[in-house]
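For reference, the structure I am asking about is given below.
Removed from the display is one protein chain of the complex; every other protein chain stays in position.
The block that comes next holds subunit A.
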Amino acid sequence: MSEEYVLELKGITKEFPGVKALDNVHFRLKKGEIHALMGENGAGKSTFIKVITGVHPPNAGELFLNGKNVQFTSPLDAQKNGIAAIYQHVTNYPDLSVTENIFMGHEKVHKGTKRLLWKEMHAEARAILQDLGSSIDPKEEMGSLSVAQQQIVEIAKAISTNAKIIIMDEPTAALTARESEELYKITERLRDQGASIIFISHRFEDMYRLASQVTVFRDSKYIGTWGVNDISHEQLIVAMVGREITQVFPTKTNKKGEKILEVKELGKIGYYADISFTLHKGEILGLTGLVGAGRTEVCQSLFGITTYDRGEVFLKGKKVKIRDPKESMNLGIRYLPEDRQLQGLVLDWSIGRNIALPALKELSRKGWLSEKKEASLAKRLAEKVNVKANSIFDLVSSLSGGNQQKVSVAKLLTADLDIIILDEPTKGVDVGAKSAIYEIIHDLAVQGYSIIMISSEMPEILGMSDRIVVMREGRITKIIEQKDATQEGILEAAMSESKKVEIG
């Protein structure tokens, strides 16, 4: 074993029920190096960190720390061995002070009485923060700090545990350019002081600015490690998305009709800004971007779940203001949420009940529900989307993920509608069911429905969309026609600095 590496992982495999989150991946970290780890959503980066920090013990593979084979059984174990992680979603105690956040788990106490030594802790916290060039008051409540400041506190925490290996999971995702620059400087200083850093990011600029090495994961697999200067931008993108597309998509026969929806400069403070696009009759508009890009937030605003602060929405040329889901349903918009079990379906009810739920008013007279009408409507729609079940009286909970999704779609079709918004329609369904769902989506478009499809899956976006809107950190970076779209082009747009898009 080479002593040169402070951390080396060999052949790590991690399986969760039903998925292989990491498949025989490797990683080597040198002392005093900043090593970027890159990949798409779901490439396995986050699981990989959790293996290093002892949260998820791997199913196979070996971990070497300074050349010694080790196994971490708990996060505390990893912490004692000098490994600290700053997670993507800040994991702090919002109600407690900065000092407590830094020292939680390794507080300073009086040797005899075990009394907490607040003065010493405050002083050390202040010293560490000042050393990081920050003037945060250690007595401040954590929850009142900005995300950037919280991140600095997390780094201070890593320093206070004497971490030699610091892992940063998308630390810049929520930061502005200036705050990012601040973070870069801190990171470089840590490196110069001898710490080794694994830097996970979706941003190319982060990698070019900081890292000397870059490792790429794709679809839970190790693709390669390069010196940052030895690999071109294009090669790197190919490494991240260079998969063969094997999934078969329906041959497109839907016709793009007149303009039906126009969104102008929509914005919501803290979530997204300057969102402009159009949607035509019979069109499938793909909406993609990395996690946190604000896609779901935009669509939820179009459906009225959350309201937008600025901008305008035109429906069939008429300006409308959507304030709640009831209004948007009256306007002929339907939204199929990502987590259909939570928001879309009543699992303990039969298929028929679920499908007919939105149409109860039409199916009843003087408050009495006609079960005959309910059953016939449900049957018609269930057949339309081809739900596989013995009868419409089967419970939804007995169906597979793909069939549940079909029930959700059937439920939408009870009403007169023009626009269907689908949020990650194939998430958590198997390959066969995916094809069936693609058929349905395409069918709907052929029938003249306009569809907005949010998806993180590159092949699906490419195979299904007529046009593709790419978002990054709350802004649209690119709108691409299907004929011009490539995996590489989309990823580039999803990861690079925002450019102002001309509104067509």
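In this text, a residue touches a chain if its C-beta (ideal position, glycine included) is under 8 Å from a C-beta of that chain, and two chains touch if they have at least 3 such contacts; residues count from 1.
The rule is simple: contacts and distances are computed from a predicted model.
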Looking at UniProt, which of "ABC transporter permease", "YeeE/YedE family protein", "Triphosphoribosyl-dephospho-CoA synthase" or "Cytochrome bc1 complex Rieske iron-sulfur subunit" names the chain that isn't shown? "ABC transporter permease"
Determine which one of A:95, A:192 or A:484 touches the chain that has been left out. A:95
Full-complex contact with the absent chain, from A:118, A:226 or A:249: A:118
Sole residue of A:71, A:176 or A:447 that reaches the chain not shown, by the stated touch rule: A:176
In the whole complex, not just what's shown, which of A:60, A:76, A:127 or A:360 touches the removed chain? A:76
To test your reading of the contact rule: which positions on subunit A touch the chain that is missing from view? 55, 74-76, 91-96, 100, 104-105, 107, 109, 114-116, 118, 143-144, 146-147, 174, 176, 265, 267, 269-274, 294, 310-311, 473-475
